[in-house]
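Just one protein chain is left out here, and the rest sit where they should.
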Amino acid sequence: MNEFDLLRNVTIGQYIPTGSVIHKLDPRVKITALILLIAAVVLTRSLIGMVFITAILYVIVRLARLSVGYMLRGLLLALPLLVVLFVLQFLFQGNTEPAGKVYFQAIEVPTWLGASGFFLRVTRYSLHLIALALAKVLAFIFMTSLLTMTTTVTELTHGMELMLKPLEIVRFPAHEIALTMMIALRFVPTLAEELERIMKAQASRCGDIQSTRTWNLPKAARQMLPLIVPLFLNALRRAEDLILAMEARCYMGGVGRTKFVQFHLTPRDFLTLALTIALVALMAFTTWPPIRSFITVL
Amino acid sequence: MTASSSTRKIVIGGVLAAIAIILGLTGIGFIPIPFSTINATILHVPAIIGGVLEGPVVGLAVGGIFGLFSWIQANSTANVLFTNPLVSVVPRLFIGVTAALVYQALRKNNEIVAMATAGVVGTLTNTILVVGALLLFALIPFAVVPTLLPQVIAEVVVGAIITTVVCAAWKRIDRGAGKSSI
Partner (left out) sequence: MTQPAPIVSIRNLVHEYTQEGKPSVMALRGIDLDIAAGEYISILGHNGCGKSTLARHLNALLLPTSGEVHVDGHPTNDRANLRNLRSTVGMVFQIPDNQFVATIVEEDVAFGPENLGIPHDQLLQRVDWALTRVGMLDNRHRAPHMLSGGQKQRVCVAGVLAMKPRVLVLDEATAMLDPLGRKEVLAVVRRMNDEDGTTVVAITHHMEEALEADRVIVMSEGRIVLQGTPREVFARVDELHALELDVPQPAQLAHALGLPSALTVDEVVATLQSSGTTFSSTTPDQNPVNQVNPALTQTPPSETVISLSHLVHYYMRSTPLEVKAISDINIEVMRGEVLGIIGHTGSGKSTAVQHMNGLYRPHEGSARVLDMDLSAPNINVKKLRQRVGLVFQSPEAQLFEQYVGDDIAYGPRNLKLERDEVRARVRQAMEDVGLGFDEFKDRITFSLSGGQMRRVAIAGVLALHPEVLVLDEPTAGLDPLGRTQLWERLLALRTQRAVTLVVISHNMEDLATICDRVVVISEGRTLTTGTPRAVFGEAAKLREIGLDVPPITELGHRLGLGTVLSVSEALARLRPPAGAGAAVTLPERGAA
């Protein structure tokens, strides 16, 4: 690959057309379900609960005929960060009481520091926190990937607009937000192409486009200017053109507009919604047993 | 007669949000800095520029779209720090708003100073709210905060410079000595 090729074919969103039943759901239903599930995951403090909901999400991922490996490919890249975070948990949460069973501890904090405890302490409490965090990471990846891999960004935008439409009564600019988003999506490939051209042009003028690690911050900023300034000015110039073109095509705000893209709710959509609500209710009102009742060695 | 102001806000917000997305996707918007494993970024700068050029509403919209995409991005790359929308989306809403308010308050005195200050304030808004949210959700312990300082300084300086240069160029305002340094 060429150093400039990174910009060719930038894609936003990760839509994978497998044509599954999940793909065919109304985007409004998918967005609603996602919001409900996120709330459920965020509020769950039980490890068993998390295991349960992650398992269900896994089933949905299979139903959408998506590859779990592909979904989790990012996890590998994030591994160093995860390890750092876990070590930090051991360092700082290890001394939180009640700690439960202590599995390992080392390097006692010297008394002259005025505190007691251990720099490295693995307790049941800290392990529990880590396991919970890990489960949540997994669930979040499943949930958002499910949405973005089965729905195009355009569908998402239309879905959002339709959902927020009722709020226009209280002068919430639903249409405006959706149109802004659509224009953003539309300009990503165009501006990426433009950026590629700018990079090549400045390289042709013997410019260094790779920024170097330096404490000379004004210099670091100046190094970016040959790329950043033309990129912004280009975008703004194109915006001026588009404003004219839109006005010429009778755009006068959202009032009185009809919509070409329409979605129709089907029984499948209602069923999905009902199941999601049931799941969230189950998560909210179940008292999950502690993990120890399953794995007694802990 | 000029274009109605809402069309203008929508379109300018749209292209600036597109830039924020591109900066994130291509890695152009990252500045490597010494003593730090995390790169400083300028991904929030389009939101600031949106605020300066078209006011707080556009700043808010650009920030919001930027936040949304950084959230989706975080989920597909398993960047655990930003998988929570309260960390990756909500703080971003305020970047362009504070920048716009500061700019509008100061522009009467000196346009260039107002732009630079908006750059500083917008950047700090992003940093403080994001770090604050990370702390709130216990995604990072408090002890990490001082180590972020080099990154914050870099982002503030670079953010202010780029905001000023781009906005002045667009508004064709002379921000320099009045002559080239040739």
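By letter and in written order, the chains are A and B; residue numbering begins at 1 in each of them.
One rule holds in what follows: a residue touches a chain if its C-beta (ideal position, glycine included) is under 8 Å from a C-beta of that chain, and two chains touch if they have at least 3 such contacts.
Small disclaimer: the values here were computed from a predicted structure and weren't measured.
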Touching the absent chain in the whole complex: find that residue among A:22, A:153, A:177 or A:220. A:153
Which of A:21, A:167, A:252 or A:271 touches the missing chain? It is A:252
Contact footprint on subunit B, counting only the chain that is left out: 1, 165, 168-170, 172, 174-176, 178-182
Contact residues on subunit A toward the hidden chain run 1-2, 4-5, 8-9, 153-154, 179, 182-183, 185-186, 189-190, 193-194, 197-198, 200-208, 225-226, 229-230, 233-234, 238, 241-242, 244-252, 256-262
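Just so it is clear, only the chains that are shown with their structure count from here on.
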Approximately how many whole Å separate the CA-defined centres of subunit A and subunit B? 19
Of all residues in subunit B, those that touch subunit A in their complex: 3-4, 6-19, 21-22, 25-28, 31-34, 42, 46, 49, 53, 61, 64-65, 69, 71-72, 75-81, 83-85, 139-141, 143-144, 153-154, 157-158, 161-162, 165-166, 169-170
Subunit A residues touching subunit B in their complex are 6-7, 10, 12-14, 38, 42, 72, 74-75, 77-78, 81-82, 85, 88, 91-93, 133, 136-137, 140-141, 143-145, 148, 176-177, 179-188, 190-192, 195, 211-215, 217-218, 220-222, 224-225, 227-229, 231-233, 235-236, 238-239, 242-244, 246-247, 251-253
